[in-house]
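The complex appears here minus one protein chain, its other protein chains still in place.
Naming follows writing order (A and B), and every chain is counted from residue 1.
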Amino acid sequence: MTTVFDLSLLAYEPPGWGKVLLVGFMRSIQLAAGGYLLGILIGIAGAAGKLYGNKVVRDLFEIYTVVIRAVPELVLMLLFYYVGTDLLSRASTAMGFGSVDIDGLTAGILVIGLVQGGYATEVFRGAILAVPRGQTEAAHAFGMSPAQVLRRVTLPAMTPHALPGMANLWMIATKDTALLAVIGFSELTLVTRQAAGATQHYIMFFLAAGVLYLALTLISNVALRRFERYARRGLVSTR
Amino acid sequence: MFKTFTATAGLIGLSIFAAPVLADSYKIGLSAEPYPPFYAPDASGNWSGWEIDFIEELCDRLDAKCEIKPVAWEGIIPALKTGKIDMIIGSMSITPERAEQIAFSNKYYSSPTGILARKSTDIEPTPEGLEGAYLGIQSGTNQEQYARKHFADSATLNVYQTLNEELQDLVAGRIDAIVADTLAVQTFINSETGQSCCEYRGEVASDPELMSEGMGVGLRQSDTELRERVNSAIDAMRADSTYEEISAPYFDFDIYGS
Partner (left out) sequence: MSDPQTLASLTRPSRTPMLTKLPGLLEPHRIILLLIFIVGLVAAIQLMDWSWLPRYLPKLWEGLQMTLIMLVSSVVVGFLIALPLGLAQVKGAWPLRWLATGFCTVIRGTPLLLQLWLFYFGLGALFGQFPEIRDSWAWDYLRQAWPYGFIALTVSFAAYQGEVMRGAFAGVPHGELEAAKAFGMSRRKVFSRVWFPRAVHRALPTLTGEIILQLKSTPLVATITVMDLYAVITQVRQTTYLTYEPLLFLVAVYLCLSGVLIVGLRWLENRVPQH
């Protein structure tokens, strides 16, 4: 392996590995985005369950969030990927659907989504609690059904409160995709390791991957700050 | 409306008739790492190597569509058992331990296990010869089991996730030797870095419990019919000279072994 950076290896066309890295990067973004969205759905359901559900639902969601927050993501991912998909397969075979196979992208999204969901539940719960009660009470007084209240009043009102936490979760999602490399998903970190192994230019390829991740982080930061300014319009700022 | 109806009916009919023409499709699992000359990813994102050619030929003979699915080697057997992949064709050694978990086809090549050591050391492929050395092993391989059984008392074992990383650390001098499949390290030994740093010190003593007669295709124990078909395909490849044709660009000797 050489210390001299052979930048031609990063070229887009073979024998440069640029295209492979970028494809892996796209895959990482897909995994992060899919997992993040799934996390949002689980988070809303979990927050609603924790705040408005009966005692059993509340306890079950509490167990879910405690486990997610206490156990390392790597272990959780292994658990969901091997144990989770095995249980799913067995369940579907028992129900007569034959063994269901989940392709890599879906499995990765499920895994990241389940981890994100645990954190998102707490973020949304705090955000919903921060919504002034008068607004939801007024909505109820108008005769809206609980679903309507949720959709028309609670969710839009809680968004600015949830944004800092959700922005943080997006950053966590993009970085958690790297952990999927240990399981063998073809995302940026694994592809980088393969390229580095095949060419023996470890430092250069890892730095290149770092640059890509950093670019994603910085662009996300800018976009999220813009969205937060839009969502906070009309709110009294604490500054 | 009528046109749409006939078009849809035609499509459905075509797909019903086309179904028998569409072959089976299998997901082939191999390790998600470069493992030349058997399989390695190249800059265009495709996998190439002896084993890839072998897989193509095998699937041709099985009349099936094969999709190559790289999996972390540590988890490749669970991936097979839970149905994420249908066959393991990734230079997996047939061992009695593994045979309890999955089924193997007949062997399709064999490679002895040996020790590759830095030139500056005087390591021999025996427990005494490895006294006090740092030995690299790959997680999930039968070499790992062998090393833990025979070398754990004399050498310090470093467990890596891929062969590449072992070789990287060997060159860097972090470890003094690695125990690996001889054929798998040939490419490295023949390379410039390999020539200057390290040399092959010989095969390890045989251990029938852990060592194998060769590499086989890993299958689920329930897939008995598939196993028969794979075996006959391998035999056919050996009988006509397809096997030699596949091996010619990579090896100048017969890797099937005795």
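The criterion applied here is as follows: contacts are C-beta pairs under 8 Å (C-beta built on N, C-alpha and C of every residue); 3 or more make two chains touch, one makes a residue touch a chain.
What you are looking at is a predicted structure, and each value in this text was computed from that prediction instead of being measured.
Shown as candidates are B:31, B:91, B:110 or B:145; the residue that touches the absent chain is B:145. Residue-wise, the contact with the chain that is not shown comes from B:160, picked out of B:160, B:188 or B:243.
Interface residues of subunit B facing the missing partner chain: 74, 77-78, 81-82, 97, 100-101, 134, 139-140, 144-145, 148, 158-161, 165, 168-169, 171-174. Panel shows subunit A; residues 1, 3, 55-56, 59, 66-67, 69-76, 78-79, 82-83, 86, 171, 174-179, 181-182, 189, 192-193, 196, 202-203, 206-207, 209-210, 213-214, 217-218 of it touch the chain omitted from the view.
The definition used in the following text is that only the chains that are shown with their structure count from here on.
By the touch criterion given at the top, residues 1, 14-17, 19-20, 23, 78, 82, 85-86, 89, 99, 101, 104, 182-184, 186, 190, 193-195, 197-198, 200, 202 of subunit A touch subunit B in their complex. Residues 32-34, 40-45, 69-72, 75, 78, 82-84, 161-162, 164-165, 168, 171, 193 of subunit B are the ones that touch subunit A when the two sit in their complex.
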